[in-house]
Each structure stands twice: as structure tokens, then as C-alpha cells.
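The block that comes next holds chain A.
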Amino acid sequence: MNKIVKIDYLSRVEGEGGIVIEIKDNKVSKIQLKIFEAPRFFESFLVGRPYQDVIDFTARICGICPVAYQMSSVHAMEEIFGITVEDSISELRRLLYTGEWIESHALHIYFLNGPDFYGIPNAWADKEYLELAKVGLRLKKTGNNILTVLGGRPVHPISVKVGGFHKTPRKKEIESLLPELQKAYEDSLAAIKWASSLTFNHNVWETEYVSLRHDTEYPMNRGRALSSKGIDLSMDKFRNAIQEYQVEYSTALHSGIKRDSSVSPYFVGPISRVNLNHDKLPDEIKNSMNEAGISLPIRNSSMGIIARAVELAYAVHEAIRIITKYEEPDKPFVDYKPQPGQATWITEAPRGILIHRYSIDEKGKVRDCAIIPPTSQNLGHIEKDIYNFLQNNIDKSADFLKKECEKIIRSYDPCISCSVHVLLLKH
Partner candidate 1 sequence: MYDKSLPFEATIKWIKKESRDTITYSLGINNKEIHSAYSFRPGQFNMLYIPGIGESPISISSSPSDHDLTHTVRIAGDVTTAISKLNEGDILGIRGPMGNGWPIEEIEDRNLIIIAGGLGIAPLRSVIRHMRATSKKSKTGSQDSTCGKGIILYGAKSPKDILFRDEFPGYRDTFEVQLTVDKADPEEYWRGEVGLITELINKVSFNPLTTVAFVCGPEVMMQAVTKELLLRGVPGEKIFITMERNMNCGIGICGHCFFGPKFTCKDGPVFRYTDIEEFFSIKEL
Partner candidate 2 sequence: MKKPRIGVFKFTSCDGCQLSILNMEDEILDILSVFNIAYFREATDDPLRGQFDISLVEGSISTNWQKKEIVDIRERSRLIITIGACATSGGLQALRNWARLQSYKKYVYPSPDAIEALSTSTPISEHVHVDYELWGCPINKNALSETLVSFLINKKPGIPRYSLCMDCKQKGIPCILVSKAEPCLGPVTITGCGVLCPSFGKPCYGCFGPKDDANIDSILKIFQNMGLTQKDSVLLLDKMNTYAYRKARIDIRQ
């Protein structure tokens, strides 16, 4: 039997993409994940720009995870210039990141992915679901409020600067967030319960989970790159352990881990982070996971929503912790002198590791750069996931397959706008 499954426009994902699947003689003959998000050539126009521009520019790659771009780039710059920021500043940056995690995860859980489990087209289509959506709005708002206090606004906040922040918040200001964070914590524990009560397709196969790992904390801004298949590399080395390849049907580059002569897809994002770092979660959250019957590692890639709920709770918990012990730093930033050099830095964006590499010249201008967003790292993985799913359900109707494939893709919370901004292969 031959079938063609075509989704022209994926909805409830960030950016523009579609998918074409061909089944010939009961075998999947073609999967084309189409990314027709128009390219924006970020890396090219960064070249020759003063290093200060990088933070503001790369943020514009993605409106949903601008902080991730700011974090990867600011740390890369500081690595190049040999700057170490005070602990209080790193903590504030972590707080900023929790704001983005909360916002982005809440959006995905309640607005993008959630409706799939209820068979509704959006979060407001159904009266009952709308109540859940309201919780989602409340959580999102809490995340956004963190971003606003620290960075002026939720999308493309303006406060991050090489060496620290342009301005750090007053203790009073930041403490005003606590009441809503307490509420958010309750909401997010409920979210874990709710998410794990949903019904999932069985998408389980042998894959490789990749995330950062840090000795003392759940990874965000620092650590080493770790994989479930034994990789444990510095950020810089990890960058060289992966390879990107272009497929002719897509504007996005795919990437995989180089081993011998083959390049195999890997998986980044909340599931990988939880799987590789669950020991770093606070006991309260571990308990909630146990109660909800979440067994680790999470091997079903459709269960992204569960991992997100866990991380949502973690981010809220972490925000409360940081705010409670916050002391206003003496100076919002450390002084430094720009120096030529190059560095790679990786941070954990809501969707997974985000790799930046820069080289800066003597005038403090960007000589060259490479950016590998999480979604482009996951693209190969998504395709394989779909492939496996189809093989197991090859006899189902085209309509069914179409819906399910859409769901699979969505469970990755792909950020297609990001995925077009991909790297420079060494000339």
C-alpha cells in the first residue's frame, strides 16, 4: 500500500515547518521534515560587529528563548576575555534563566502540547480546558515577571552585559515576586501530576540523551556535556564531537554525534536533562515525581510534557531559593578589558543545549561565529522518531498518521525559527 502524509504547516510550534511522508509498499520511503522558515543569516552579519552587539543580536534569533541566546553568548565572551563574575551575578543569571524556563515550559505544557491530549485545536476551544489554560497563563506570567524585573521585558530583555548586568534589582523589587512564585510552585506540582496522568503513544527506542551536567546544580549555565552513551566532554570538545550536515529538503542543518565513520542523531532537551540530572532535583520534587509514578529514565520521547512539568516545578523552586537568599551586589558588573581569542559555550535553553562559538579579533569585533540551536540538534532525532512510529503503525489511516506525527513533532517543542540559524562549517 502506498500513502503520502503531508502537513503543509505545523501549528502550535514556533516557526514555520511542515512534513511530507511517503509510504511505499508498506515501508517508509521518505520523511521530509520541511523547514521553510526563511533564513536570516545571523552568523554572517555578526561578523565584523562589536562584541557587545552579540548579546542583543543573537537574542533576536528566537523570541521564545532570547535569554538562552544571551546566556550562551555572554558566557562565551566572558570565557574569551577571561572574566569571572561574582557568585551573586551568576545566581541572578540563573534566576533570569528560570524566568525563561517557566515561561517557555508553561507555554508549551498548557498551550502548545496540552491541547493534543484533549483533541482540541487550541487552549481556549474547550471550556473545561480553559481552566487549565488559566493556570498556564498564571504560570507564564510569573516567569515573565521574573524576566521583567531582571531584564525590563520578557521578550528580548535588555539587562545582560558582558561582566554582569547593566543594573541589578533592588532586594525589595525582587522579593515582590515571592507570593506569586509560591502560588506557581503549587501549580507546578499539580502540573506534574496532571502531565503524568495523560495517555501517551509508545515511542521508545534506543537513543542517546545529551545534556550539560554540573557537580553541584541542575544544569543551566555551566558544566560539561554528558551523554547517556558515555560522552563526558568539555564544552569545547563536545562542539568538535558533533557534526552538522545539510539535507537537501530543508533549510535547517541537522547534527549528530560523530563516531567512527557514522553520524548518529542524539536527543537534547528536558527529557535528557531529567534523565541525566535527576539526582540534582530537590527531594520535594523527587517525591512529587514518585507520587505521580514517573519512572526514570523517561524513555518515551512523547513524554516531553512530563519532563517539562518537572522542570517547571524545579525552575520555580530554584527562583524562590535564589530570591530568598539574594543580596544586592556592590557592583552590577565587573570591569574587564576585551581581548582577542575564541571560545565555545553551551547553556541549557528550555529546549536543550544551545552551543555558541565565537572568535573575537583585536578590535573587539567578531571574527567568526557558530550557533547550534537545540532544535537543529534534535531534527535528526525527530525524523528517526517518526520513522520508528510509522514502521509500527504502517497500516493505520493517513489521517491518523498525520495527526500522530504532528503530535510527535510538537512534543519536542521544536523552535523552528531557531533551527534555521545554524552554524558555520569550518572553511
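As a selection rule, all candidates are chains of the complex that A comes from, given by their letters.
Quick notes on this structure:
Here is the rule we go by: a residue touches a chain if its C-beta (ideal position, glycine included) is under 8 Å from a C-beta of that chain, and two chains touch if they have at least 3 such contacts; residues count from 1.
Since we're looking at a predicted model, the values are computed, not measured.
By the touch criterion defined above, chain A in this complex contacts candidate 2 out of 1 or 2. Here chain A touches candidate 2 in the complex through residues 9-16, 36-45, 47, 49-50, 53, 56-57, 60-64, 66, 103, 107, 111-112, 121-125, 134, 137-138, 140-141, 144, 152-156, 158-159, 161, 165-167, 246, 248, 251, 253, 417, 421-425, going by the rule given at the top.
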